[in-house]
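Complex shown without one protein chain; remaining protein chains in place.
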Amino acid sequence: MMEEFMQQILQSNDIYILSSYVATALVLVIMALSSWRSKKKDEKDLRILEKQLSDLSGKQN
Amino acid sequence: MHKFANPARFMRLSKIFLPWFMGLTILLFASGLYYAFFLAPEDYQMGNTYRIIYIHVPAAYMAQFGYGIIAVASAVGFIWKHPLADQAARATAPLGAGFTALALLTGSLWGKPMWGTYWIWDARLTSMLVLFFIYLGYMAVWQTIEDRVKAARIASIVALVGIINVVIIKFSVDWWNTLHQPATLMRLDGPTIGGDMLTALLLMIGAFNMFFITALIWRIQSLILRRRVRAIRMQLGGGQG
Partner (left out) sequence: MTKVGLKAGARKKRRLYFLLTSITVLGLAVLLVLSALEDSIRLFYDPTEIVEKNIGPGQDFRLGGLVEEESFESRETAGILINHFTVTDGNESVAVTYEGLLPDLFREGQGIVAEGSMNEDGIFVASEVFAKHDETYMPKEVIDSLKKRGEWQRRTAETQQKDNAL
């Protein structure tokens, strides 16, 4: 069943449709993830630094 | 103008709108893909293979939409010296480059079965490849020049000169004979595609566009946060030293 399906895809132009959609999905996921993760990382950095800053000013007072 | 570009205001507004853009992205992708594969009929010449249009055309549009954002932001940055505009232009570049690569890749996978070749050096394909290199060059300027003010100025000049290439891409299929066909949607006499095929294409363009804006918001938020991080680091460094 699966083999038959694969055979059909490879023989027709479906292989081109399939690979172009898979490639698109991959690139979109990479773009979304890299954008979201860099934002998350900067948020974390900022939280740590803000804490350090408030600790420091607390000590000085 | 300056009110709009206020980073704090951007952070506040983007937090409100982001969920809407994300929701729209998912909704448009779901309905667009459903239309593209279940409602849109086979093409009379290309059969099912034409369905690559539903990712190829939106990707190519986003490649140029991204460039439009960079060009406008660069002009604002160059003339009014607004740092946030330069940063927005910088944040857009990787997305634009990604979509340009996608347009080239899906076009190539469409060209092989239909035209008989993955690649040909015609005016449309070549100018699109040039767009990809302009994106890479633009990103390289930001990477290599350390002085931010100088980097912003040179990057904006690169971006503004590159506008000429976007014009060439658009008219390449009209000015020269090419293997690539002329425009289907953006024509003076109306689109040469209709019914469910057109609906599917418009939904997919909408989906790509919402995706682009969602990712761009994350990237601009990241750049704003990074500015704050740098400012605090300097403050801390100054306090300790």
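Remarks
Order of writing sets the labels: A and B. Residues in every chain begin at 1.
The working rule: a contact is a pair of C-beta atoms (placed from the backbone, for glycine too) under 8 Å apart; a residue touches a chain by one contact, two chains touch by 3 or more.
Everything quoted here is computed from the prediction, not taken from an experiment.
Considering the intact complex, the chain excluded from display touches B. Annotation: of B:11, B:75 or B:101, B:75 touches the absent chain (contact as defined above). From the set B:64, B:108, B:178 or B:221, the residue in touch with the chain omitted from the display is B:178, counting the whole complex.
In the complete complex, the residue from B:22, B:72, B:120 or B:236 that touches the missing chain is B:120. The omitted chain makes contact with subunit B at the following residues, 41-47, 49-50, 53, 75, 78-80, 113-117, 120-123, 160-161, 163-164, 167-168, 174-179, 181-184, 187, 192-195, 197.
Everything below uses one rule, namely that only the chains that are shown with their structure count from here on.
One simple way to say how far apart two chains are is to compare their mean CA positions; for subunit A and subunit B this gives 17 Å.
Subunit A contributes residues 13-14, 16-17, 19-21, 23-24, 27-28, 30-32, 34-36, 38-39, 41-43, 45-46, 49-50, 52-53, 56 to its touches with subunit B in the complex.
Touching subunit A in their complex are the following residues of subunit B: 47-49, 51-52, 55-56, 59, 94-95, 98, 101-102, 105-106, 109-110, 112-113, 211, 214-216, 218-219, 221-222, 225-226, 228-229, 232-233, 235-236, 239.
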